[in-house]
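A protein chain is absent from this complex, but the other protein chains hold their places.
Read from first to last, the chains carry the letters A and B; within each, the first residue is number 1.
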Amino acid sequence: MTIATLPPPAPLPAEPPAERSNYLNVSYGVVSWLLTKDHKRIAILYLISVTAMFFLGGAAISIVRLHLITPQGALVSADTYNRLFTMHGVIMVFFFLVPVAPAVLGNFCLPLMIGAKDLAFPRINLLSWYLYVVGGAWTLYAMLTEGVDTGWTFYAPYSSQATHYNVVPTLIGLVLAGFSSLFTGLNFIVTTHWLRAPGLTWFRLPIFVWAMYATSFISLLAVPVLAMALILLMLERLLHIGIFDPALGGDPLLFQHLFWFYSHPAVYIMILPGMGIVSEVIPCFARKALFGYKFVACSSLAIAFLSFLVWAHHMFVAGITLYAALIFSCLSFLVAVPSAIKVFNWTATLYKGSIAFETPMLFCLGFVALFTSGGLTGLFLATLGVDMHVHDTYFVIAHFHFIMVGGMVMAYMGGLHFWWPKMTGRMYSQWWSRLAALIIFVGFFLTFLPQFVVGYNGMPRRYYQYVPEFQVWNVLSSAGASILAVGYLLPLGYLFYSLRYGPRTGDNPWGATGLEWQTSSPPPRDNFAVTPTVYRGPYEYDTGKAQNEP
Amino acid sequence: MLESGKSAWFPPEGSTTAAHVDLLLYFLVAVTASVGLLVAFLMFYFCIKYRRRPGAGRPAKTNASHALEWFWTITPMFIFAVMFIWGAVVYVDAYHAPADAIPIYGIGKQWMWKFQHPEGQREINTLHVPLGRPVQVLLTSEDVIHSFFVPGFRVHMDVLPNRYTSVWFQATRPGDYHLFCSQYCGTNHAGMIGTVVVMEQADFENWLSLHAEGSLALEGRKVFLKYRCISCHSANSGARAPVLEGLYGSTARLNTGKAVVADDAYIRESILDPGAKIAAGWENIMPTFRGQVSEEEIYALIAYFRSLKRGETPRRVEDYPPPTATPPINTTAPDGRASDGRASDSKPSQPAQP
Partner (left out) sequence: MSLRDTLFTPAEQTALFDHTFLARERLEEQYASLPHQSETAAFGMWVFLATEVMFFGTLFLAVGAYWCLDPQTIELASLELNWKIGSINTFVLLASSLMMVLAIHATQLNQQKQAYRYLLITAGLGICFLGFKAVEYYIDYRENLIPGFKFDDAEWIARGVDASRIGYVKIFLFLYWVMTGFHALHVTIGIIAVSVMAVLTRRGRYSREYYSPLDVTGLYWHFVDVVWIFLFPTLYLLGTHTL
């Protein structure tokens, strides 16, 4: 297979290829899916569970945003509100953002991208999914029955002593989900080291693989610390020992340090895969090699490493010493540098390219714009003098939503739309998907830009009511949220529709150079009939040759 | 009382700190907006200029440029260095209260704020402060972690149980400013709202005299006698504990050889956890008062020690029954000197003869 000509923007092969045996039709039945070892099927299983979680978390916050239209907040009671925002945070962080790109796209694409037939430990991969599902079910049960109101940060001593809600079951579910992502990370690291196809040296790996590697590195080292912190919190709650409770001699700041030691690197677990996706999509649709490949690859590792050194920037006004604050502020600026490098490289990739605006590209260009904005506001938070004012206000909420939603979710949508033909063998409607991208982009800005303003004005987080002068911003934000909701529901519609009625695609509808595109769409169960040999780097669009073309 | 101008666009700039923070903000906005707009413009421009045209061939590979890479790696570092240093300067300034700041003793609890002035005035959810004078609010919590946040002053500090934190500010505009709790603390976290009322000096004095209760230091002296601290910490020879005159703010020498500053946290620890630090030359015989003395009483004791001058330790309870008359009101600086040069009102006045 060669990429001698540039394919047309709307890929429709003249005759649909006959349905070959692929991973979807090789066996039928629920059991063959629930006991599968195939990384592609596990990715689909994750896709279903993760999507369900996304809409649950989204439903929770829709109620919150509706409630916040008036300053007194007349929709739900204070207790319900508190449980709703906690539910939103817990679900979105632990059950959507952390697993989504590694477990869905990583699971599906990583072995394909390196020319392997599966991950190193397929049964552990399946175990990861079961841990996720059981953990998710447990936590959901806890949150939908009694509920939890501590916020996703579970600060002691409120969470260990004062709250009367379902903290312990929630935490058990989170520990299980944590181990799920830990095992996924373990699988990815080992796979990347040991299962690369012949000729695939480290610096010929697609950036998505580098991103998965860096993400997995963080997962492996940070998740156990969170697991232990949550276990200690659970035990304290059950046994009233007081490791974090000052009334019993403990130190609440110890909990914050242990919690953020995981949770800060966690945010990089959430964003690095997005950066990897964008690094695949932009070269493909600009028909140009990624500018500064080595710098982008190494910056992923740099981010992974530096992410462990900055956790206390969440604690600048928590009562840490002046010297600690100074050190962590300085390091936080340092961690911004590799991200900046990536943004500049993506922009330079566009230079003198040949750019087409298919849906994946739209999502990824949106990512660059929104992630850059969000990242720049992160500088405000690293700056001690400003953070001391905006800490725990809507400014912080806006910042991380720009990165997480404007960044990661957009990138995930971009990746989902990019690899959808590969995963399903079907193409979705270009018109509807571009509309969805546009609606999401507009809705996003309207939702979160006002939150910067109201945050600097002093509206604190987690407030079920607020002072009247903040109302205009809250109304704007809620209006944007309703648009955003529409934008997210649309893909549910047209992607589902494409499964049944979408035109079948060829192996490589986008004309990309990666190894995953050199096998059929959907791929056969064992990925490649013959293990490919790699002759060149991942983005040599100028030569027009795929990675495995001699 | 002037309204502090509640606009929806920007918080009122009500303190010296606010002015510093806002200036820093403008700088950050300018730099990040320039960079952001530059990137956005470039992306937009490239997308238009290099959009795919039908019949176009494959684009050539642009040479990766190490020079460019190092440029856009190193340049941001310099910009970040400026941001870091400026931010650190503002933060350090906000961290260290001036020596002449008026101490206010604040307690956060679910879901209210309690404040006490050095002259003894108590307030709930409201805090009256004078214009143009530095004020330091000492903070502790009675239950979970709260956070003292006055957006108009741009001051913010978590309020922790069993520990002291503090903020300081110097109000520059009279009016009402919101006080929010900004660390989630339970059901009514959003209801834990107060108001900081900044008044002109004259109005403030007026307010103080209308709410006079007896100075906090005097309260502290009563607590000192109530718990029989005097039985060991007396001025008699052969006393079993050091006299505490002039202790506050001085450097205490411990029996381990270390020297520590006897500040608010030191005093609180000595009352609740006396074995932690023993003054040199004395035995570890002080019992703990944890569970007996409340946070408000500890604040009162601190105010008392702040004002305790040489020769002022009461002798024995029986010799000096607690005063019944309210001493004259004046604003007292922590070192005991009154603003108008009069003697400190924390010194017990002559007792009325029973």
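Note that a residue touches a chain if its C-beta (ideal position, glycine included) is under 8 Å from a C-beta of that chain, and two chains touch if they have at least 3 such contacts.
What you see is a predicted model; the values in this text were computed from it and never measured.
Contact with the undisplayed chain is limited, among A:G147, A:G199 or A:P224, to A:P224. Touching the missing chain, out of A:A60, A:L97, A:M113 or A:L195, is residue A:L195. In the complete assembly, the contact with the undisplayed chain comes from A:L232, out of A:L232, A:M270, A:A297 or A:I440. From the set A:G58, A:G73, A:G89 or A:P111, the residue in touch with the chain omitted from the display is A:P111, counting the whole complex. In the full complex, subunit A contacts the hidden chain through residues 26-29, 31-32, 35, 37, 111, 116-122, 182, 186, 189-190, 193-195, 220-225, 227-229, 231-232, 235, 239-243, 248-251, 254, 258, 525-526. Contact between subunit B and the unshown chain involves residues 272-276, 287-288, 290.
Operating definition for what follows: only the chains that are shown with their structure count from here on.
Of all residues in subunit A, only 6, 9, 78-79, 82, 149-151, 153, 155, 157-158, 161-163, 246-247, 252-253, 286-289, 291-295, 316-319, 322, 325-326, 329-330, 333-334, 336-337, 340-341, 343-345, 347-348, 350-357, 365, 368-369, 372-373, 376-377, 379-380, 382-389, 391-393, 453, 456-458, 460-467, 469-473, 540-542, 544 touch subunit B in the complex they form.
Put simply, subunit B touches subunit A in their complex at residues 6-11, 20-21, 24-25, 28, 32, 35-36, 39-40, 42-43, 46-47, 50-53, 56, 58-62, 64-65, 68-69, 72-73, 76-77, 80-81, 83-84, 86-92, 94-95, 110, 143-145, 147, 149, 151-152, 154-158, 160-163, 165, 178, 180-191, 193.
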